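Comments concern the structure below.
Left out: one protein chain. Kept in place: all the others.
Read from first to last, the chains carry the letters A and B; within each, the first residue is number 1.
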Amino acid sequence: MKLTTFLATSALAAMLASPAFAQQISIKAGVLNDRSGLYADLSGEGSVIAARMAVEDFKAADKGIKVEIVSADHQNKPDVGSTIARQWYDQDGVDLILDVPTSSVALAVSQITKEKNKIMINSGAGTSDLTGKACTPNTIHWTYDTYALAQGTGGAMVKAGGDTWFFLTADYAFGHALERDATAVITKAGGKVLGSVKTPFPGTDFSSFLLQAQASKAKVIGLANAGGDTINSIKQAGEFGITQGGQKLAGLLTFITDVHALGLQAAQGLVLTEAFYWDKNEQTRAWSQRFAKLNGGKMPSMVQAGVYAGLLHYLKAVEATKSKDTATVVAKMKEMPTDDALFGKGSIEVNGRVLHDMYLYEVKKPSESKGPWDYYKLISTLPGKDAFQPLAESGCALVKK
Amino acid sequence: MTDLASTEAAAGTALAETDDGTARLHRNLFVAIAALLVIAPFVAYPVFVMKVLCFALFALAFNLLLGYGGLLSFGHAAYFGMASYVSAYTAKNWGLTPELAILLGTAVAALLGTVFGALAIRRQGIYFAMITLALAQMVFFFSLQAPRFTGGEDGIQAVPRGKLFGLVSLADDRALYWLVAAIFMGGLLLIYRIIHSPFGQVCKAIRDNEPRAISLGYRANRYKLMVFVLSAALAGLAGATKAIVFQLASLTDVYWTMSGEVVLMTLVGGLGTVFGPIVGAAVIVAMQNYLATFGAWVTVIQGVIFVACVLLFREGIVGVIARAIRKPL
Partner (left out) sequence: MFELLGIPPQALFGQVLLGLINGSFYAILSLGLAVIFGLLNIINFTHGAQYMMGAFVAWMALNYLGLNYWVALVLAPIVVGAIGIAIERLLLKRIAHLDHLYGLLLTFGLALIIQGLFRNQYGSSGLPYGIPPQLAGGQNLGFMFLPNYRGWVIVASVVVCLATWFLIEKTKLGAYLRAATENPTLTQAFGINVPLLVTLTYGFGVALAAFAGVLAAPVYSVNPNMGGDLIIVVFAVVVIGGMGSIMGAIVTGFGLGLVEGLTKVFYPEASSTVIFVIMVLVLLVKPAGLFGRPA
């Protein structure tokens, strides 16, 4: 209902405000993400809200651009995701797809997007293959990837003195990639990896693995896992007195929603890398408060912020080129520097990788927190060009041209 | 297994196998299905129809085992998923033409079915279900552990659709559709043939009363294994085809929830009816697609359908129709 009203008003506003009505460009953006499973909290309906806010903030209607937003649940299943993507492109006239968490679905949608020559601005997926060996001219990867997370958490921790590591790695490709990337960064920075253990995915009891990590005497225990696995391992690390014993926990893929689920009592002291935190500065706070009002009081995750920023940048490119032709718009997006309230200034590489700053945060103690969602304190900032994979190493075929 | 059998008997199948009217009805239905298949891609979105057909074939294969062999497998995802991996892998890495990739996938599923079936048919009822589940979990474990072959949780992506017999390009959805429709129709006719062959009759006899069938001199286990292998192979055919259609194979296809989904499809459509699984698959796939915007409600709605089916229409949609017209479907 809300959507229709919104559409009606924006269309009406467009008619009233735009003298160049005849040249109006209409765009259909599809937010394709997980609305019922593991990633529903960090993407889900929140990403749709973020996309609507982008349209609103861009004042699309005043500029003769009519934007319609549709959304669907891919249930983390590649076949469901790819059916929806195909149908959107072929039948429903969708011009670009946003968000798409879960690597397997993102890779599938990326292929279809290329085949149909449309645009995907990915925010939710972590695999660096999207801009690496599986890169396409049609995919922009906005928020984060395994490489940047490993770089942020691994590199910065070693600099801060955490030079010996032990990994708890979720036994699937994503976990392996995180461990591999982090290991490379740690060794390069002069640290040492003492060992690692592959944990079945998904798992519930990590105490056995945590004891192995404890026995290794490593200064940092790296959690190369995600979602429920991360939550369980952090909860149980607290229980087994691992953090009290002086070892630090580093989450390689931990979102603010995970910290919220853990509570500060259990999560305190955890070190993690994020691309966005709502309480970073005046602008992010103002935006996030607006967002929270629409999202039942829940603050935005970096994935949701990335959907906002990505769509905003796309709309700017459409405005600049007065076109929605894929090649023209993508070229413009890559040429224009990115600049928005949430991620600040940045740029887009030829392989579609967006460069922006990444931040290393530590989770506050309960006594330091002023209220709900006041969770992080900043340890260090990693400039975009150091955080993300250098073009030459990405293995993307677009780079050689 | 008596209750499952009685459900089906209520649907009337057991009564009128040789009834002329029934045979004519079935013939007409086949013509109607063929006609629908021809019209479908012009009316509905072809990729969606192909998805329905793949799952319908999967459900048909599952139903062959449950409805006519009386064996509830809770691990059919293993054959479906393994075949889709094999067909995706060989099409992508060995450059096999689609028909060969699909055939190879089916063959591997049949092989897997032979091994698993030989182990599982030694037990009955709930134990049989549990063994098939456990074996399927091992296949899942293998798929997770062999990223070189399966691509881990990223799956095998960007599988080429290739050229049929090295000649006809399948890149166009319509072109591919005709292949999928042909495979589906072939599968359906084969299953129909099996059910109405002497072999199928013996299977039903074993399902209804195993000791009696044995006393009549039938080697029950051999029949059970045969029907198991046939079912696994057809499930594999469906999975292998799906891999070519979607150009990917992933862990979703081997996970235990996929085994649950196929049970749901069969139950909704009508256990032990020939055409039920097709209707069931269409309903469930359509729900997944068109309810995608409802978010978490999809699971709730699926659950409600499950409960409603068990409580109110145990015969499923087609079963209810069959009872109304007093003819087996």
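Definition applied: contacts are C-beta pairs under 8 Å (C-beta built on N, C-alpha and C of every residue); 3 or more make two chains touch, one makes a residue touch a chain.
Values in this document were obtained by computation on a predicted structure and should not be read as measured data.
Considering the whole complex, the residue from B:114, B:209 or B:299 that touches the absent chain is B:299. Of the listed residues A:79, A:179 or A:258, the one in contact with the hidden chain in the full complex is A:258.
Across the entire complex, the residue among A:215, A:286, A:327 or A:378 in touch with the chain not shown is A:215. If you put the hidden chain back, the residue from A:199, A:247, A:304 or A:389 that touches it is A:199. Residues 36-42, 171, 197-200, 202-205, 207-209, 211-212, 214-215, 227-228, 231-232, 235-236, 239-241, 255, 257-258, 260-263, 265-266 of chain A touch the missing chain (whole complex, contact as defined above). In the full complex, chain B makes contact with the omitted chain through residues 1-4, 72, 119, 122-123, 125-127, 129-131, 133-135, 137-138, 141, 145, 256, 260, 263, 267, 295-300, 302-307, 309-311, 314.
As a working rule, only the chains that are shown with their structure count from here on.
Put simply, the C-alpha centre of chain A and that of chain B have 38 angstrom between them. Interface residues of chain B, counted against chain A in their complex, comprise 45, 47-48, 51, 144-145, 147, 151-155, 157-158, 173, 242, 246-248, 250-253, 288-289, 292-299. Within the complex, the chain A residues that touch chain B are 35-36, 40, 44-45, 70-80, 82-84, 86-87, 90-91, 103-104, 107-108, 111, 127, 129, 134, 171-174, 176, 201.
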